[in-house]
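So the structure is just underneath, and the comments pick up after that.
Partial view: only certain chains, each at its native spot in the assembly.
Note that the chains are named A and B in the order they appear, and that numbering of residues resets to 1 at the start of each chain.
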Amino acid sequence: MKVGIVGASGYTGAELLRLLVRHPEVELQVLTAERHAGRSVEEVFPSFRGLRLPDLEPLDIDRVASKADLFFTALPHGTSMNVVKGLIERGKRVIDLSADFRLRDVALYERWYTAHSCPELLSDAVYGLPELHRSRIRGARLVANPGCYPTGVLLALLPLAEKGLLGDQVVVDAKSGVSGAGRSPSQGTHFCEVAEAIRAYNVGRHRHTPEMEQELKGLCGREVTVLFTPHLVPMNRGILSTVYAFLKRPIAEEELYDLYSERFKEEPFVRICPLGDFPSTSAVRGTNFCDIGLMVKGTTAVVISAIDNLTKGASGQAVQVMNIMAGFPETVGLEGLALFP
Amino acid sequence: MKVGIVGASGYTGAELLRLLVRHPEVELQVLTAERHAGRSVEEVFPSFRGLRLPDLEPLDIDRVASKADLFFTALPHGTSMNVVKGLIERGKRVIDLSADFRLRDVALYERWYTAHSCPELLSDAVYGLPELHRSRIRGARLVANPGCYPTGVLLALLPLAEKGLLGDQVVVDAKSGVSGAGRSPSQGTHFCEVAEAIRAYNVGRHRHTPEMEQELKGLCGREVTVLFTPHLVPMNRGILSTVYAFLKRPIAEEELYDLYSERFKEEPFVRICPLGDFPSTSAVRGTNFCDIGLMVKGTTAVVISAIDNLTKGASGQAVQVMNIMAGFPETVGLEGLALFP
């Protein structure tokens, strides 16, 4: 299958490249990057030194669309929507890694982000969490790849939500590596501001909140409020989400464990830790796995999930989505094991 | 004043040394360390190269007690209690940095730790959080220096607890640097197991839980359950405590801010961040400060505190306690500013 990446010079672009270059069913036909147009990939990412890859080119939608059948768009929100529209209009299938098509309610999107130029596409877009929407992904022409935080949080909450056990509020305390902030330099991502430190940011008002609430509402059939506190951790990759779920009834840890094991037993990328064990981001580094650990105290369940924000939280999940859309085995190209240490 | 450190070769010992060597009112007379007995301090901590300090000696209680008036005991729990008893019996004042005298209920101590050999001292011991027990510290002969996590969490909750605003459960999600685990090598503190990773540990069963609950009960006049999840962060120093307090009534952020500002306005080491700002451990690195940030959503207050676990969370607080006990100005020897970056 011929594929293209629009926006190949950021970290999610690089992660797509890492996975797709070795994907046996895929030919990378076109790579775009505005600032770096005309340069080779290895100039921008020396880790790809020596590979034969198309050079980075500017985004000419007609030219680009003609080269491939499926596109990954890895652009900032607001910018992405117009490109996606152009590709869809030219009959291409698109996996969009921005936030532009994740919220089905255009008013909600516009409150949290910016004006939407093509709300008519929102109803077509499938929220690309395979563990929740696999069958709809299969036939989709446009998939909104989930945000990094929502991926880890929703997987942590799925079984409880589906069983009707969730109360009205969930507290999500998440800790992310720095690559989630993208490759553009900023004071907040300067090494010396991050190393040897931890801090919370966007407390109670991070843009991934409505995305979590939308999907929880879909699962629970009513509003569930997410109180979300993201933190920045001095590491490159990984998100650990510590989720405090206040349940409608007490549940034994063993029952919780069985519930999660059963729910995810066919899922190739979700692993439940034995009771007493809790996940570390180091065990999923560079992989598409989501590891989940469980604890109960009274009617509060503590569910902890670990993902790699660039893999299961972004590009790996996008490749998983592509595999589903194309009818490939779902794990192909995603078999690499964690780089530990 | 002549002081001694029993257990000077760990990280809290080193931090005591760092602060006391430059303390204008103090003479360091005796330093003990079992494994390193007979060695100079600079062999064990090259950062003290060139200073004139007593060599490390084994713990001979009579010999040691004769050399100073006030002692810091920085030994593992279970070991500390017997040394403390010996020093108290010899008429010395003691600031104990272990957990051995923090819990007033001996049965509670023995459930979480080990058998207690001198429970008769528990009623004398003052829990050494100056912001809460300053007046009792002044005349104490034995002060139990608070644990690192409880220090950050209790300072975050004091105003709410004192005002009767706390509900029955508090969720504490805390993130600590590695020095909190001590200097003894272990797989869990091996660089490669910690770097580029974050994980939770002792979920719901960390030994600092009863300590927090004891003090909250004292403040609230009833049981408050603490659901405590500590995490290990790849950094040397610092604890960020993200505390979710479910309040009995809604409160505006401005009211909360005023409450905290008022409560701590005379406290030299507590700083309240302007609304919208949140603390980072990097701004308190190496200092005795506790920085606190505030947010409210409905009836849930999110209170985030940052301390240096070795300073305000251990040795700095112990020096603050010593200053109070000895009648020195409370900030003397603790004026150093944060090492940023």
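The criterion applied here is as follows: contacts are C-beta pairs under 8 Å (C-beta built on N, C-alpha and C of every residue); 3 or more make two chains touch, one makes a residue touch a chain.
Remember, predicted model here, so these are calculated numbers, not experimental data.
Colleague: Quick one: how many copies does the complete complex have, if 2 are shown in place?
Modeller: The complex in this structure file totals 4 copies.
Basically, only the chains that are shown with their structure count from here on.
Colleague: Suppose each chain is reduced to the average of its Cα coordinates; what separation in Å results between subunit A and subunit B?
Modeller: Taking the mean C-alpha position of each chain, the two centres sit 39 Å apart.
Colleague: Could you pull out which subunit A residues touch subunit B in their complex?
Modeller: These residues of subunit A touch subunit B: 169, 171, 173, 175, 177, 192-193, 195-201, 203-204, 225, 227, 229, 231, 233-238, 240, 242, 244, 278-282, 285, 293, 295, 297-298, 300, 302, 304, 306, 341.
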